[in-house]
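A single protein chain has been omitted; all remaining protein chains appear in their positions.
Letters A, B, C, D and E mark the chains in the order given here, with residues in each chain numbered from 1 onward.
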Amino acid sequence: MSPTNTSTDEFRRRDGRSPQDLRPITITRKYTQAAPGSVLIRAGDTIVLCTASVDESLPPWMKKDETRGWVTAEYNMLPGSTSPRKSRERAGKVDGRTTEIQRLIGRSLRAVVNLDALGPRQITVDCDVLQADGGTRTLSITGGFIALVDAVASIAAKLPPQAPVFRTSVAAISLGLVADRLLLDLDYSEDVRAQVDSNMVMTGSGEFVEVQGTAEGRTFTRQQLADQLDLATTGIQQLTKLQREALGAVWPWSD
Amino acid sequence: MSPTNTSTDEFRRRDGRSPQDLRPITITRKYTQAAPGSVLIRAGDTIVLCTASVDESLPPWMKKDETRGWVTAEYNMLPGSTSPRKSRERAGKVDGRTTEIQRLIGRSLRAVVNLDALGPRQITVDCDVLQADGGTRTLSITGGFIALVDAVASIAAKLPPQAPVFRTSVAAISLGLVADRLLLDLDYSEDVRAQVDSNMVMTGSGEFVEVQGTAEGRTFTRQQLADQLDLATTGIQQLTKLQREALGAVWPWSD
Amino acid sequence: MSPTNTSTDEFRRRDGRSPQDLRPITITRKYTQAAPGSVLIRAGDTIVLCTASVDESLPPWMKKDETRGWVTAEYNMLPGSTSPRKSRERAGKVDGRTTEIQRLIGRSLRAVVNLDALGPRQITVDCDVLQADGGTRTLSITGGFIALVDAVASIAAKLPPQAPVFRTSVAAISLGLVADRLLLDLDYSEDVRAQVDSNMVMTGSGEFVEVQGTAEGRTFTRQQLADQLDLATTGIQQLTKLQREALGAVWPWSD
Amino acid sequence: MSPTNTSTDEFRRRDGRSPQDLRPITITRKYTQAAPGSVLIRAGDTIVLCTASVDESLPPWMKKDETRGWVTAEYNMLPGSTSPRKSRERAGKVDGRTTEIQRLIGRSLRAVVNLDALGPRQITVDCDVLQADGGTRTLSITGGFIALVDAVASIAAKLPPQAPVFRTSVAAISLGLVADRLLLDLDYSEDVRAQVDSNMVMTGSGEFVEVQGTAEGRTFTRQQLADQLDLATTGIQQLTKLQREALGAVWPWSD
Amino acid sequence: MSPTNTSTDEFRRRDGRSPQDLRPITITRKYTQAAPGSVLIRAGDTIVLCTASVDESLPPWMKKDETRGWVTAEYNMLPGSTSPRKSRERAGKVDGRTTEIQRLIGRSLRAVVNLDALGPRQITVDCDVLQADGGTRTLSITGGFIALVDAVASIAAKLPPQAPVFRTSVAAISLGLVADRLLLDLDYSEDVRAQVDSNMVMTGSGEFVEVQGTAEGRTFTRQQLADQLDLATTGIQQLTKLQREALGAVWPWSD
Partner (left out) sequence: MSPTNTSTDEFRRRDGRSPQDLRPITITRKYTQAAPGSVLIRAGDTIVLCTASVDESLPPWMKKDETRGWVTAEYNMLPGSTSPRKSRERAGKVDGRTTEIQRLIGRSLRAVVNLDALGPRQITVDCDVLQADGGTRTLSITGGFIALVDAVASIAAKLPPQAPVFRTSVAAISLGLVADRLLLDLDYSEDVRAQVDSNMVMTGSGEFVEVQGTAEGRTFTRQQLADQLDLATTGIQQLTKLQREALGAVWPWSD
């Protein structure tokens, strides 16, 4: 295995970023009104609409007298979000990648939610990708958390005041080894060339919710994993700050 | 049958419109970049993202040596576009309403396209409803036409210059009898109370592409149909003007 | 647009009809015994078996304590009804045309039924096409109404005597512009050449239940629509008379 | 096991038949015109429409350069053929009984066909049950054979004259032990009470194509099976005679 | 039809058996522990894992207050059980052969069970073929019965002691005419060449549960059927003895 290329001085990415930079991120809360949480989040050319809907009943697989709630997620790419066009997943067959992604989003959001405090209701966070240029799953988690906070805020009157629904915040970022160089927040052109492709989900307090590192073309060493964890931590800190600014007074914690 | 209530002086709709008014409409071309046609169209609280993608091969059902092209449409409501949330049509079952709508959109767009001039390629117009407050199918046609023009413009270099692809423009509008009063461009609260529910698809030159009038709670007379046709004609003229302004230099016709 | 060709003196249709003629129609009530309504209706070479079955429970989407009833329809073409053979719609995928047609039949029948008077039960009208030679959807409505009347008659003892279930009768007819000439009741060879293809659903009292005019190869003018409405009205009057004769004493109205 | 009750003098079936009697059978050839073989066959209140369609290409699972042909069958009960109504098998799921029946019909018809003589084409025999009162699968075989002969006759000009397509004729009959008494050609009311339920498929020359005996409520002895085989042979002889009369000059064999 | 070849002196099958021989059979009870009945049964190179699971609730189609129980079976071939590999039946479509087989297994097991004595619970017997070399369906019945007995034994404490669950034992065997010679217990190489293919399901007491004889390439005479029944009876007696030895003290009957 060749060593990771760590010299960054002369290296430039397609959009001019340095290897450690996030793409420019914009967050629009209350983008639509039908769902109580509705966030349009954009990172470079990737655009995801995250809506969070509250259902006052529980999914069929939960017991009828259950007192806990549930949070789930669905992920979908619109056909026009890529070129060439992506066929709709309608023919009774959700593809494996979609399933894997929406399970990851759901697990990540549930990891920071006190389901007991939520009470016997379900919140579904829908992440519909309007344009895909890499990092759609991690952006869905970062934006989905904001939509989820708004949805919970919309039912605040029904929740017990003393038990906070959120234990901490959650955000996610992708990174990868491209041409033996570690890059943060890959766009699609970088992602297809990645030798190692990782997605890290972390809390606002710096702990891990999910660590996923996948060898695509070469395996990776313990040191290369450590470098990824360092870089991810930096990225998540910036994302947490953006989430907090976007939520303003609805951010569940004071300083 | 009670006669249609035609006095309009004192009547006010929820959003302050008069019975003959369209909702405020905004059109954003090139909303995303992945597809050559991408139009975000908004009428009141209804928002539809129309993208048009070009595929240089033909659908399987067409003959291999076909020289004509094809235009088709798909329609979908995002789960968060309504309250309560609408389940995704993933379980192998596209519901009847969706099928009916996307067939209408496809027929309407094809009616103004010279498929021979398009050549052996397929354009798919995807109409994804981001928020639904009535009139999603007609807005999809009006916005889908703009996306389609942009998509055709993106392949202009491949098309024969002498044979125009578009014969005329197309737009659509809903109208209905609500409490015995004829209203243009129904929002959802009006649509659910409509006794007669109509969708009219017309060309920029004032001819009909599709006339659909449906009795929901009462049948309608020949005169009531005539009133609908008059009002639809007025609405389509305004929509055609908006389409032309949005497309600017890409509008396929000079004066 | 070329003007509609209205000279009829020398024009002859494949089966010798004039443009304004219906095909010969035969109606056999009680064709089978398993369902309370069972009508074999034939127009030229198109043959549809319409059966109406009563289910004393409501469909799952209706509320449990609902006091209204429901009428729905299903439409299907037998594989041997066409040449070449039509594949069965079994692979989990009902095609769009089928969906659209059965929704039209259901809406048309419900438009003349007082669902409150029907009480909390569902009637399903199955229209199975034994042979298809054009006009299957309109013949399904015309025959389906007769089957529906028979099914309602079979449960007369359970219905409140004072509230009639039927508000009026309903029948339907197709027409179209073929070679710029307006024809009533198209057979398949005419239908495939139609430039404008319309289906009109009307009540026995001459009002409209559904107006559907679709441009196939050319758009149509306001005057051409008016001509269609005139011709449809004539056709529906004849069909209503045939329905009445077939039902005899079960026809829900005295003169 | 109680012995089979063989005294028949005083026993009368619901419709007055003796235990060894077939129901009255009527056969209408060329019932519809779209398919080259079209037979409406009726036994008592069971009515099946058998159509046979010729496809000049082979099913995908056969090799491209195959010189043999193929015969297959599909079976379906119309929703209105029973009371209560039978749901359509559209939701992507053909039930086990249907699959089993249509495989039996296909095997039985193929057993008498020289697939080499048929040449590289497929004939599909569709058996659509218009009314079901027991014995639908066996009646489908008996009627399907007639439709198949007509379909083969329609392509006689394309077939090699010297190699006959049919080796022999085929017909089928049901029988069963009801209240310990052996009955031929069960109607539905008898079938639901049958302790042993058998379907025998035999050639016109008295050999077996398929023997199926199934214990429903009691097992059966070697002697009871022998009694069934005797009675089936008698029934098949009568059915063969009816097939021959119906086909007249098209019957593939002279005396 | 050529006469059956009955001379056996010089004839040798691929594995050296004589025409009347079963393949060597091994039975391993309690092969796994998760299910109360778990039998690995092997005949030559055919290996089936039969597990029987008890569910203390009834299938949805049974009435809620039903006091009888139910026994059902599922059959499946693992992809690696054959060469070439067999695709999994996951795409929403269980093939006809599978359906037919699992219905046969279920019927055969139920034929010897007193469902009233079982009480309101369901036992599912899963027959998963680890390696397929012919005779998988009959081996599934023979092994499935043993798993079923073990499953019933596991709930003995819940069953009424006076009403035995099993009326008799059941086993099954295949046989066929290969090159005009009658062979018992066909392996795959024999099965594909069989002119007549039969499966006989019989009780330990020598009565028939299911007789299935199918002409594949030639029809068969009454005498040929009789020969099959004789040979099957011999085979079943051996299988019953093996079942009894395997079950030992759990065998439901004393001498």
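By our rule, a contact is a pair of C-beta atoms (placed from the backbone, for glycine too) under 8 Å apart; a residue touches a chain by one contact, two chains touch by 3 or more.
Quick caveat: nothing in here was measured; it's all calculated off a predicted structure.
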Touching residues (missing chain, whole complex) on subunit A: 1, 92-93, 96-97, 99-100, 102-103, 107, 111, 168, 203, 207-215, 219-222, 225, 229
On subunit E, residues whose C-beta touches the chain left out of the figure: 32-35, 38, 45, 47, 49, 51-53, 55, 74, 76, 78-85, 88-94, 124, 126, 128, 130-133
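Criterion: only the chains that are shown with their structure count from here on.
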Nearest-to-centre chain - CA centroid comparison: C
Chain pair, C-D or B-C, that carries the greater number of C-beta contacts: C-D
Listed pair (A-B, C-D or B-C) duplicating the D-E contact set, over half by residue number: B-C
Centre-of-Cα separation between subunit C and subunit A, whole angstrom: 52
Distance between the centres, which are taken as Cα means, of subunit D and subunit C, whole angstrom: 34
Centroid distance [mean C-alpha coordinates] between subunit C and subunit B, Å: 27
Where subunit D touches two or more other chains, by residue: 91-93
